[in-house]
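Got a structure here, written out as structure tokens. Questions coming.
Removed: one protein chain of the complex. Kept in place: all other protein chains.
Every chain is named by a letter (A, B and C) in the order it is written, and numbering of its residues begins at 1.
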Amino acid sequence: MAGKSGRTIAATPQTGLKQKLLSLEGALVIIFILINVFGRVLSPNYNLSNVMRESPRYLAEIFMLFGMGFILVLGDIDISVGSIVCLSATIGCLTSNAGLPMGLAILITLLTGLCCGMINGFIATRFTELPTMIVTLGTQIIFRGIAEVSLGSGGSASLKDYEGIGILRAKVGPIPLAFFLIIICAVIFVIVLSRTTFGRHLYAIGSSKTAAQYAGVEVQKIRFFCFTLIGFLAGICGLFILASTYGANTTTGQGFEMEVIAMCVFGGIATTGGKGNLVGAFIASLVIVCLRIALGQINMNTQLILVIIGAMLIISVLVPSFRQRFLTLKKK
Amino acid sequence: MKKKVISVLLCVAMATGILAGCAAVPTATAPAADAAPAEEAAADEAAPAAEGAGTFAIVTKSAGNPFMDRLGTGFEEVIKAAGGEVVRKDPESATADAQIAVIQSLISQGVDTIAISANDANALISVCNEARDAGIKVLTLDSDVDPSARALFCNQAGVEAVGQQLIDAVYDLTGGEGQYAILSATSQATNQNAWIDAMKAISEGDDKYSKIELVEVAYGDDEPQKSTDQTQALLQNYPDLKVICAPTTVGIAAAAKVLQDQKSSVKLTGLGLPSEMAEYIGDDDAHSCPYMFLWNPIDLGRLAGYASLALYNGEITGAVGDTFEAATLESSPYTVVDNGAGTEVILGPPFKFDPSNIDEWKEVY
Amino acid sequence: MEKKSLWKKITASREASLVIVLIVMLIVISIFSPSFLSPTNLGQIFRNNTLTMLMALGMLCVMLTAGIDISITSTLAFAGMGIGLLQKYDVIHNTLLLFIIGALIGLACGFLNGLIIAKGKIAPIICTMGFMYIWRGMAYVISNNNWASGQDVSGFSDFGKDGSPGPYIILVIAYVVFFIVMKWTKFGRSIYAVGSNPEAAQISGIKVDRVMIAVYTIMGLLSGLAGVLSVSIYASAQPNMQYGKEMDVIAACVIGGVSMSGGRGSVVGTFLGALIISIIAKALPLVGIDAIAQNLIKGVIIVFVVILNVITQRTMDRQNLLRREM
Partner (left out) sequence: MAEDLILELKGITKIFPGVKALDNVQFQLRRGEIHALMGENGAGKSTFIKVITGVHAAEEGHMYLNGQEVHFKGTQDAGAAGIAAVYQIPTSYMELTVTENIFIGHEIMKNGIIQWREMNKKAEELLARLHANFKVTEEVGALTIAQQQMVEIAKALSTDAKIIILDEPTAALTANESEELYRIVDELHEQGVSVIFISHRMEDMYRLAQRVTVFRDSRYIDTFDVDKITDKDLIKAMVGREITDMYPKPKVQIGQEIFKIENFSRLGYFKDVSLSVRAGEIVGLTGLVGAGRTETFQCVCGIEKPDSGRVFMNGKEVRIRKPKDAMEAGIILLPEDRRRQGLIMSWSLCDNVTLPIIEKLSKNNFIDHKKEYELSRNYLESVDTKAVSIFDKASTLSGGNQQKVVVAKALAQDHMKVVVMDEPTKGVDVGAKAEIYGIMGELAQKGYGIILISSEMPEILGMSDRIYVMCQGRVTGCLDREEVTQEKILELAMDQSGREVS
């Protein structure tokens, strides 16, 4: 069937669109550079080895960033990840203390995260009427509750034998192992989201669940998978927390969910789904980490740092919104 | 193709970002393994700035807590007097996790000593060891970490002494027999758990206390609302309850308010801030708390300050038997003792606040 | 026929199913703790949860417009800390004036939220997340590591004292006012309209932006009020007060049948939802559950009730279909 009227349609990508997409990441890179320069100017101790040494605590969180990116692109949200971190670290610690070999304990830690994610996914896909915010709000309390019960009175457990897990703290030069893992994860997840059919399906679901379903995308299966995935990543985070604190307590991972969501949003992923990419989110996470380290080194009031991050979050979403409106006005 | 070029450019830009930011010449040019000496160099640089007197850090449990604030006040006073530089850090929340970030930052700054009031005894072990590896003297005050990870613990009062004093207060207020309950902070609060264990051990070990019965340990999580719920539940579940003992500043204030508002006959004692509790301390039935205990947090901060200085100057190493002077404190000099698990110095017995002295102290802290 | 429609009304109403859940809960609790239903205890349930119940009303409005506000407890802390300090430093001791100031602080915070969400077209969860950090941080900063304690707020705390009718009066007034406003005024209905179908509301001449701003401002006002009440009830102002409790408020609304996608929810449902949350908080220590397991149980109950809601709805739908089949 050839076009009857002989109309042709252009099929070369417009560069304008791409530039638009690029601008956010570009801006983030510039901010990243600026923050590093300022960090260097403000604090004499802001250098590679120090930043790298301070980073593991934040790097553990960044593992979850990728999963959260997927979840947000789907148009869902998961606010239970902080509790999953707590529960998986707790279970890992307790099983290791119970005499299991470290390898097995590590495996159990990851599996705990995976199972928590599966529970979230199960409820979210079985009861699609429920907003995932509510589902994960409930499981957030439950997962931490289980951790509290397992930790018992005292609410804290420490690894009896932390030789084995020490491998996770290994460093290559000044750069911690976690950093390499993060880079590998970043490459994999960015490619999966931007280049593969799976990524395309994620955006389809996030843009319109109904249309995606009609187009043969297995919406619920993918949602289930993503919740499981973020659970697993939270397990990894829990593992690194376990490695860096030699233990777990009831406050482990508290507030991580909001920090991770904030990083994603700062990187341009919309909570309404279907928009944004992980490149932006990843750079944004580095920006926030560097900012926190730099401000920490000049001994700024920690609460004031949170105020700054809150303000940055709002501004980062306000600016594109107003820019859009400004552009349309100009066009008019 | 274009996209690839752009990605490469992005990577390069970011790499330059890191390098530009971390423009410390040694790290940028020398192999990464040389980073450690560079760090020491940075620390050395910092030292002359304080004219040889060093930089001393104190890490509290959380921001927005007057008790913690007064620890810092005392600490600062002593260090400033000695010509040292003080770094005060309040973590963003009352978690070990937040403290780790803060301590890491202090390591970067190359401070000379860090005094920590720990939110979790175990979670800080590795970061404390890291600090010590970097040549920083680590000590704790108020709330200890695992003894293996620090040089010295500045204890406000011996655990035994606190336990003894609390159980005696309970004994006194019950009149020698009857039920009492404990309202604690969170279930993982190190101090509270140690004191409660001590109370239990003492009462079990001595026939004198055989007639007073501990009915429940409730946890108010240091939240006013939950502490209120828990206090009310205690009153309701145990109608014969005579005394509540709350060894936590938030819990005792919340419990005091509940008891006083309800005009309950149940009496309260424990550990509390005079400024918070002034409203509730009194001998008559209109007040819920006849007396309570606490140590002077400013003095504790001072003690930690002196200990930090002594550690920095090499006067002490934190070993048992070490002695150091604390000019502005009454019981100076202090001697390091062994508490069974590690080494500590003890400020002194807890101070008793009763109607006679509360008005004087409520203005102080 | 009449009877049947009455039965239908009961089964079709979410409120009725909530009442059933409540009754079952009360029976179970009473078995473990017979004194639970005593007047003092019931009074305490309301008093201890005044804040949750009060803020749930604002959250109802916000959620009716398909929004969410997670900055409420930060606003609460900011306002509460503000008026606490005013007393601590002996600036103002007049109870009424303090209430007005606290409410105004909350109102201003809420207005800012609403303005950014409505005019900046920003997802409410993001905007309020930003302010969650900001107001909480500001509460810490202004506190300067001090609390306003019992003696500082001594006269003022009489208002929220156990036995004082203050908190009850505020709660009753708030619920009555909201019940009337939401059902019988143009403004109340326009909130529903905006949540149900914003484009249509725009066409019907409703100023959607203004309604959005108003809704967040109300939420802020109630949070500010809750901050003042908190100081009054607990006789203490601390910068970390009610940390994380926004989730309780949201849970209360959801349990009460307020839809997160907007347009559906009622004051009565919200009240019942808040009551269920309050009873859980109050009953768990009473029925002798180990303190450590209380959070776990609370979470399980929340998830259970929420899923029960869905299952009830599904059964109802299925019954409707069956009826259609006949």
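One rule holds in what follows: a residue touches a chain if its C-beta (ideal position, glycine included) is under 8 Å from a C-beta of that chain, and two chains touch if they have at least 3 such contacts.
No experiment lies behind these values; they were computed from the predicted model shown.
Hidden chain, full complex: it touches shown chains A, C. Although one chain is not drawn, the whole complex shows that of C:S30, C:S164 or C:S196 it is C:S196 that touches it. Interface residues of chain A with the unshown chain, by the touch rule above, are 1-5, 7-14, 17, 195-198, 200-201, 203-204, 207-208, 210-218, 274, 328-329, 331-332. Within chain C, the residues in touch with the undisplayed chain are 180, 183-186, 189-190, 192-193, 195-197, 199-206, 259, 262-264, 318, 320-322, 324-326.
We take it that only the chains that are shown with their structure count from here on.
For this structure, the chains sharing the highest number of C-beta contacts are A-B. In whole angstrom, the spacing between the mean C-alpha positions of chain A and chain C is 30. Here the spacing of chain A and chain B, counted between their Cα centres, is 33 Å.
Each chain gets a centre from the mean of its Cα atoms; for chain B and chain C, those two points are 35 Å apart. Residue positions 140, 239, 292 of chain C each touch two or more of the other chains. Looking at chain B, residues 63-64, 90, 93-94, 187 sit in touch with two or more other chains. Those residues of chain B lying in contact with chain A across their complex are 2-3, 6, 10, 13-14, 16-18, 20-24, 27-28, 31-33, 35-36, 38-39, 42, 45-46, 63-64, 87-98, 100-102, 104-105, 107-110, 119-127, 130, 146, 186-190, 193. Those residues of chain B that touch chain C in the complex are listed here as 62-66, 68-69, 72, 90, 93-94, 187, 217-219, 223-226, 228-230, 232-234, 236-237, 250, 253-254, 256-258, 261-262, 273, 275-280, 362. If you check the complex, the residues on chain C that touch chain A are 68, 116, 120-123, 125-127, 129-134, 136-138, 140-141, 239, 247, 250-251, 254, 260-261, 292-300, 302-303, 306-307, 310, 313.
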